[in-house]
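With one protein chain removed, the remaining protein chains of the complex are shown where they sit.
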Amino acid sequence: MDNARLKNMYQEMILEHNKSPRNFGPLDCHTHYGHGKNPLCGDDYEFFLDIKDDVIESIGFTGDGCAISKSSASMLTTMVKGKQIGESRKLSETFLDFILNEGSNESLGKLKIFEGVKQFPVRVKCATLSWRALEQALLNTKHIASTEA
Amino acid sequence: MDNARLKNMYQEMILEHNKSPRNFGPLDCHTHYGHGKNPLCGDDYEFFLDIKDDVIESIGFTGDGCAISKSSASMLTTMVKGKQIGESRKLSETFLDFILNEGSNESLGKLKIFEGVKQFPVRVKCATLSWRALEQALLNTKHIASTEA
Amino acid sequence: MFVKEKSVTTLNKKMDFPVLNTTMRGNRLVYLDNAATTQKPTSVLEAMNHFLTKENGTVNRGVYYLSQEATKKCDDSRKSLKTFLNAKSEKEIIFVKGTTEAINLVAYSYGELMKPGDEILITELEHHANIVPWQQLCLRRGCILKVAPITDDGHLDINAYKKLLSEKTKLVSFCHISNSIGTINPARELVKLAKEVGAKVLIDGAQAVSHLKVDVQDLDCDFYAFSGHKCFGPTGVGVLYGREDLLEKMPPFMTGGDMIETVSFQSSSFAELPRKFEAGTPAIVEIIGLGEAVKYMNTLDYKEIQNYEQKLLEAAQEKLNELDITLIGPTHTKAAIVSFVMNAVHAHDVGTVLDMEGVAVRVGHHCTQPLMKRYNVSSTIRASFCFYNDMEDVDALINGLKKVKEFLG
Partner (left out) sequence: MFVKEKSVTTLNKKMDFPVLNTTMRGNRLVYLDNAATTQKPTSVLEAMNHFLTKENGTVNRGVYYLSQEATKKCDDSRKSLKTFLNAKSEKEIIFVKGTTEAINLVAYSYGELMKPGDEILITELEHHANIVPWQQLCLRRGCILKVAPITDDGHLDINAYKKLLSEKTKLVSFCHISNSIGTINPARELVKLAKEVGAKVLIDGAQAVSHLKVDVQDLDCDFYAFSGHKCFGPTGVGVLYGREDLLEKMPPFMTGGDMIETVSFQSSSFAELPRKFEAGTPAIVEIIGLGEAVKYMNTLDYKEIQNYEQKLLEAAQEKLNELDITLIGPTHTKAAIVSFVMNAVHAHDVGTVLDMEGVAVRVGHHCTQPLMKRYNVSSTIRASFCFYNDMEDVDALINGLKKVKEFLG
């Protein structure tokens, strides 16, 4: 049944990021921190950002969850690394608007592949979780203790 | 509709006792006391008994309620006045068995007219209330303060 | 004017309610116990039946179809209720078992924020559900229960109410409409007065939702409680509306699954609103049924209904006054609920004879013993009308009462 819909959600790239997540692991030193958690299904991720002069110089994440949430977290890190805060926020907004509403997928680049998730309404929050955590991290202006402290 | 069933319950004698209850009013002096109360419909009666040498010399009741409960209380007083405790208990048992189960109505005398109530299951407790209060009063061995005290 | 008259006299909704089309004791059923529970329209019954036969599943945690659908339907129901009550947010809609649980929830949970000496003000009109939970709270926390009296004509004594309000008053709780005698309280005014002394206000809306349009923001109350079964929905479900900031501050009432965020044996943290107050598997099919009842109510024109019900009420009161009865309570500013005693015939006997005619009324104290005491009666006969009643129902009541007189008068 419905193989097409499943294949559409579990795209190769998603499965690949799920197996080998990028930027996985905490940062030695970070200036911003975000925590995304879905108590109902147990998805739980922490994001560590090192922001200098308005630019996300470095980003890492830890945690566990389903293929959608993990690949979303992984791809998020690759997308925002090196970007300015404003640009990252904009990307986040565009992505959420694309997933939650009928927003355009232009300017989303490879994030477009999450299109298939929209056919699985209960899985949508798996795709959005890490972006929510990013927004939270970017709001967080005060420095957070580095993991070394 | 169903006039027959109604007439069968609201027998002349029942209506007559309801209008002119016998032994209505408290006793100046009593040795036993019983209280019957149905909080759901508001029936509420108090029984005052003066028992000497095992005989119910005098009995009175106060309170208010529906035609069935009031006539039942009134007829109860006329039936047990002058009877021994044992006899009264026996009468009570026979009456309750008649109303609640398939018990015989022999030896019930004019109490037989409550037969019609059996066709109105929710009204059965109206007919039994005062008999329950009587049983309670007869259990009550200690003297109760007279109303004059 | 003519058009209005017409619509008023032709309002006929009986066909929507299967029970009303059954016969009773050989007559058509004359259902006049709507203050106890209302009948349910076909649409509600069908929504429940459809769910149970085709889609039954649990909510919240399932990734499978049935559970997703159930979750969506319950969410939709909450959305409908938010709009229906004009709440600001869905977080303010808590599903409970009924009005009684709603008031107990506030008494237990908001009660935890109250201190010895704090005062709770209720009125003489209240249902036991809006009396006893406060008495128990007073016993638990040393608070003081005050009661605003009514005047002989069954309306709240506003001056006395004002005098009882003070900065000690922390909570005021009153019924929107009295279930027993039909009084419609001037809710907005009462809320305004209570707010002036800084008190929070709960409105017991059990009787109101089926009779008038409720707007919690317009009323400006802090809590609003009602039962599904009294507004065309099923038993086993009701709603507590609560102002979000207050609900946030309140500790949970019942605890268990679905209302927690994380649990360890050391401690637990609680979920966001509204789930914080909804422990355990919700009354799923009942919530769906209530959602459908809201849809039904949304098709009603409350103005029209109020006009119509008032016509029924006036006719009933007029005809009752020709009989040997005494009306209890107000004669104006009241919902279509009449409470009366028949001179020389006990309410219970009246009920039985009416039942034989297929006329269903309530006799007793209507869970308002203090109010009965106020009027020095132990019980009344209460006929409570709904928009699906009609003049024939009024006539059936009157004819039944004549018969009572014949039999027992």
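Each chain gets a letter, A, B and C, in the order it is written, and its residues are counted from 1.
In this text, contacts are C-beta pairs under 8 Å (C-beta built on N, C-alpha and C of every residue); 3 or more make two chains touch, one makes a residue touch a chain.
Predicted model only: the values in this text are computed from it and were never measured.
Note that the undisplayed chain, when the full complex is considered, contacts A, B, C. Of C:K14, C:K73, C:H176 or C:H229, it is C:H229 that touches the chain left out of the display. The omitted chain makes contact with just one of the residues C:S43, C:N86, C:S268 or C:T331: C:S268.
Across C:V197, C:L327 or C:A360, the residue that sits in touch with the chain not pictured is C:A360. For chain B, the residues in touch with the chain missing from this view are 39-41, 121-123. The chain not displayed touches chain A at residues 1-3, 5-7, 9-10, 15, 40-44, 64-68, 70, 120, 122-123, 126. Considering the complete assembly, chain C touches the hidden chain via residues 18-19, 22, 24-25, 29, 31, 33, 36-37, 39-40, 45, 48-49, 52-58, 61-67, 97-101, 103-104, 108, 127-133, 135-136, 145, 147, 227, 229, 234-237, 252, 254-260, 262-265, 267-268, 279-286, 348, 351-352, 354-355, 358-364, 367, 369-370, 373.
What we mean here is this: only the chains that are shown with their structure count from here on.
Once the centre of each chain is set as its mean CA position, chain B and chain C turn out to be 39 Å apart.
Centre to centre, using the average C-alpha position, chain A and chain B are separated by 80 Å.
In chain C, no position touches at least two other chains.
Across the assembly, chain B contributes no residue in contact with two or more other chains.
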